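Every protein chain of the complex appears in place save one, which is left out.
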Amino acid sequence: MANTKTDEKLQKIAKDLLESGEVNLIIGYTKGSNPQRMRPVFITKPEEVEKLSFSHNAVQDLAVFLKKQEVKKYGKIGITVKGCDEKAVNSLIQEYQLSRDNIKIIGMQCNGVIKQNLADKGETKVSETTVYDKCLICQEHTPVLYDFLIETEEPELSLSGNVKPYADIEKLDELSTEEKNAYWAKEFDKCIKCYACRQACPLCFCSRCIVEKNMPQWIDTNSEEPGNAQWNMIRAYHLSGRCIGCGECERACPVNIPLMLINEKMARDVYNLFGYKSGLDINAKPVFGVFSENDFNDFIK
Amino acid sequence: MEDMNAEKEKQKEGTAATNAGSQSDPRLIAFVCNWCTYNGADLAGTSRMKYSDNVRVIKLPCTGRIDPLFIVEAFKKGAKGVLVSGCHPGDCHYTSGNYHSRRKYATFRDLLGYLGVDLNRVEFSWISASEGNKWVAVINEFTDKIKSLPDKTTDIFTKK
Amino acid sequence: MENIYLPKLAEIKEIIQETADTKTIRLTIDGKSIDFLPGQFGEFSLIGEGESTFGFSSSPLRKEYFEFSFRTSGRATTGINGLNEGDKLAFRGPYGNYFDTSKMHGKDIVFVGGGIGMAPVKSIMEYCLDERDKYGKITILYGARTVGDLLYKNIFEEWKNHKDTEFVVTVDPGGETPDWKGKVGFVPTILEQLPLKGENSIAVVCGPPIMIKFALKTLEEKMGFSKENIITTLENRMKCGLGKCGRCNVGSVYVCKDGPVFTAKELESLPNDF
Partner (left out) sequence: MEEKYFEISSENLKKFVDGMVTDNYEVIAPTDKDGDTFYGKISKFEEANLDILLPKMSYKEYLLPKTETIFEYSISGVDTDIKDGLQNIAGANEKRVIFGGRPCDAGAGPIMEKVFNWDYKDEFFNERFKNLTIISIACEKPDNYCFCTEMQLSPESSYGSDILLKKSGDKYFAIVTGEKGLNLVKKYSDLFTETTKDKVPADKDWKKIFEIEKTKSFLDKNFEHNYFQERFLSCIGCGVCTYTCPTCHCFDIQDEGNLKEGRRIRNWDSCQFGIFTLHTSGHNPRVTQGDRYRQRLMHKFKIYSEKFDKYLCVGCGRCSRNCPEDIDIKEVAKNLAEMA
């Protein structure tokens, strides 16, 4: 496949950044193991920038690498991000995991990425039925913060309104407690405790995760009920108000637990309760780092 | 710090796990702050007010210190209900601990409900050092509520 | 069908508080020791808190008990630390290979131990001391960070009083107390000063990785020990001890089955994965 205009622009920016020494490393996408896949690539030399590419198959959230020790040691880093991924960068800055001065953001305008399992089966068209739900509710097709912006060549994602993103949230909300419990018991039963959801999450940056703490053993280690439920609940709670909705946890999950139904629900709750959406403003304080005297109090006697 | 938690864990094991209680005699865990609710409960005691003995009180410095994990842990160990209680807004001994915890618990409570935990089993209250009578009322009411719940509580904390 | 992961219950006969955070526990099963060889290890646990891997620290020839030494650091060891004499401890083992004493017969031996790494050394050392006549000159060098970190202080005298045996104890610079009578200096430094020669000698070394690294270098390069005659033990994280769980390997070697005792020559052939 020949380079697209997008690729050329991207490569030019990356080359300039590396040559000028503004960054030591560019994290970007390159062509993957099949024509419908892309994979992360780490570029340190200007002559290697030709590897860089971008398309509607660039599903990974590259911000996840910013938490890796091996990557951090490069110091100044340039990163290729879609709108959703960029919010993760913002959140990392908000939570002091990253300095704005050390990062050059190459924002990619994006009109949706194709679900990987569909792409693997040969799907090549971006449409409301082939992209992730996160793309349907996306407000940040153009990243909110960037040092460079590369405009997309893809047509705008047309929404008919017939496809309801995260429709199961509303359905679940209407269920009784027992029905909700039955639903989640079945989902969590699948969990194999591989913690891929944690590893794939750009915002799960704790150096020692709660599941690795065993004095006391907060989360049961078994992969049965209720150990699985405890893990999934605490994971979701720790990401409430922080999750930027990139959906990497759900994509990484080898047993297809609909984690985004929880994450998105919590994001909506946090917005309803505190009017906060994560990852939009690097100067905002994280929602649980502040409070208001007028916060929701109805549930407390 | 972790040792302290381990100690706490042992205490809880002694009460909740080994004797989790039945539906008619349920075991309830109250996580209370040191400065207001604990003193409120103390006042209830010294004033010889009577309240349900189903509750086991675990004192922490502040509601801000009460991690949602504690609630999970209590349920995991078999508690039928969990109460979190602290100083009224504006009265926190540490200025803002209870404000922060209010934010946390508003969210955590939603999450519990969404995942199918009966929200009747978790209760939150503000009880000051002078509100011995409120403590009594909250505990009694909570105990009655738990007792009235259907016996077959199955949620994600129930061992299969 | 036998469940290889099922522990036996051992009774705690004696607990010796060695330092502020280390203890030696002496155990019996059916009132006596078990059959094991020096250098082997076992899985010890307080049931409910998880297993920990420790090498035996007593001589297999002392039949009235078997012992291990441990430092309290995690959940399992905190559990074991809370036990009293007469309590039960779950035990699996013995596992792994051992020091081949037949190859040491008639030779001079130097034992080098650092900190809690003295524990496995103590096992083979006491084994040799118990059969003192089979070996040549025995030198014991034991070092720790500070005086307070030295284990087995109560039996130093016993070690010292064997015939033809030299016992040297040292602490790292800065770790000495005003009334400290032993040496001051890092183990490899003190080792170099000892009147030893490489021929017809065996060195047994165990301690923290950094100490092992430099002690091996000193023995080999400055004192003329051949690699075959330097023996050490590896400590890797283990869960099963049986060669199944797949985490203790160094290259193609499973420390729990092919180890933990290795000669410096064997170590040299292993990748840098420990």
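First chain written, first letter: the chains are A, B and C, and each begins at residue 1.
As a convention for this text, a residue touches a chain if its C-beta (ideal position, glycine included) is under 8 Å from a C-beta of that chain, and two chains touch if they have at least 3 such contacts.
Everything numeric here is computed off the predicted structure, so don't read it as measured data.
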Sole residue of C:L9, C:L61, C:I155 or C:L194 that reaches the chain not shown, by the stated touch rule: C:L9
Hidden partner chain, touching residue among A:T6, A:Q60, A:T152 or A:S278: A:Q60
Interface residues of chain C (partner: the chain not displayed): 1-7, 9, 45-51, 71, 73-74, 77, 86-88, 90, 208-209, 235-237, 239-240, 242-247, 249-252, 254, 257, 271-274
Missing-chain contacts mapped onto chain A: 32-34, 37-42, 60, 64-65, 68-71, 117, 120, 192-196, 199-200, 212, 217, 220-224, 227, 248, 251-252, 254-256, 258
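Operating definition for what follows: only the chains that are shown with their structure count from here on.
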Between A-B and A-C, the pair joined by more C-beta contacts: A-B
Between chain A and chain C, centroid-to-centroid distance (C-alpha), Å: 49
Geometric centre distance via CA averages, chain B-chain A, whole Å: 35
Residues of chain A engaged with two or more neighbouring chains: 215
Interface hub residues of chain B, defined as touching at least two other chains: 6
For the chain A and chain B complex, residues of the former touching the latter: 172-173, 177-185, 188, 210, 213, 215-216, 218, 220, 224-226, 229-230, 232-234, 236-237, 240-241, 262, 265-266, 269-270, 273-274, 287-288, 291-293, 295-297, 299-301
Residue ranges of chain A touching chain C (in the complex, touch as defined): 214-215, 217
Touching residues on chain C, where the partner in the complex is chain A: 50, 74-75, 78
